[in-house]
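Structure first, commentary second.
Let's turn to chain A:
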Amino acid sequence: MMTLNAFLIVAAILFGLGMAGIVINRKNVIALLMSIELILLAVNTNLIAFSYYMNDIAGQIFVFFILAIAAAEAAIGLAILMVLYRTRGTINVGAMDTLKG
Partner candidate 1 sequence: MPLLSLLIWLPVLGAIIVLIVGKDTNPNVSRWIALITSIITLLLCIPLYMGFNGHSYAMQFQEHYQWIPVYGINYSLGVDGISAPLIMLTVFTTLLVVIASWNAINTKVSQYLASFLVMQSMVTGVFAATDAILFYVFWEAMLIPMYLSIGIWGSANRSYASIKFFLFTFLGSALLLIVILYLRSQNHSFNIIDYYSLKLSLHAQLWIFAGFLLAFAVKVPMWPVHTWLPDAHTEAPAGGSVVLAALMLKLGAYGFLRFTLPITPDASHVLDKFMIGLSLIAIIYIGLVAIAQTDMKKLIAYSSIAHMGFVTLGSFMIFIIIRKTGSIADAYMSLEGAMVQMISHAFSSGAMFLGVGVLYTRIHSRLIKDFGGVANTMPVFAAFFMIFAMSNAGLPGTSGFVGEFMIILSAFKANFWISVAAASTLIWAAAYTLWMYKRVFFGKIANDKVAALVDINFSDKVLFTLLTIGVLGIGVYPLPLLNMMHGTVGHLLTLSLQTKVT
Partner candidate 2 sequence: MIVNVLFMFFSALLLGAGLMVITVQNPVKSALFLVLAFIAATGLWLLLTAEFLALILVLVYVGAVMTLFLFVVMTLNIDPASLRQPYLKFYIPLGLLFTALLGGLLIYALGHTQSPFIIYAQSMNPASTSNVTQLGTQLYTEYALPFEMTGVLLLIAIIAAISLSLFQPFSSKHQSIDAQINVRKADRLRTVK
């Protein structure tokens, strides 16, 4: 029963996991970046499922570009992580609360 709705539900759950990854993670920033990857993966699965069930290639092209962007984002994210580590000495999310109020 490989139906469209099943795929959507799997993608939704994966999306939820990605979001939960950001919310419940109190410690390292890398986990945040990975959760973002998870979210993008969920969206891609969603799109591919739609394009498969509507035999319209546009969705897959969209996924193609999303992958490119995800890569670019990951690059910048890790660069910022390096800067953060260099200035702050730690990548602990809890330590990033000097800007508040």
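Keep in mind how these were chosen: all candidates are chains of the complex that A comes from, given by their letters.
Please note the rule applied: a contact is a pair of C-beta atoms (placed from the backbone, for glycine too) under 8 Å apart; a residue touches a chain by one contact, two chains touch by 3 or more; residues count from 1.
Being a predicted model, the structure only gives us computed values, none of them experimental.
Within this complex, chain A touches only one of the listed candidates (1 or 2), namely 2. For chain A in complex with candidate 2, the residues that touch the partner chain are 1-10, 12-21, 23-28, 30-31, 33-35, 37-38, 41, 44-45, 48-55, 57-58, 60-61, 63-65, 67-76, 78-83, 85, 90-92.
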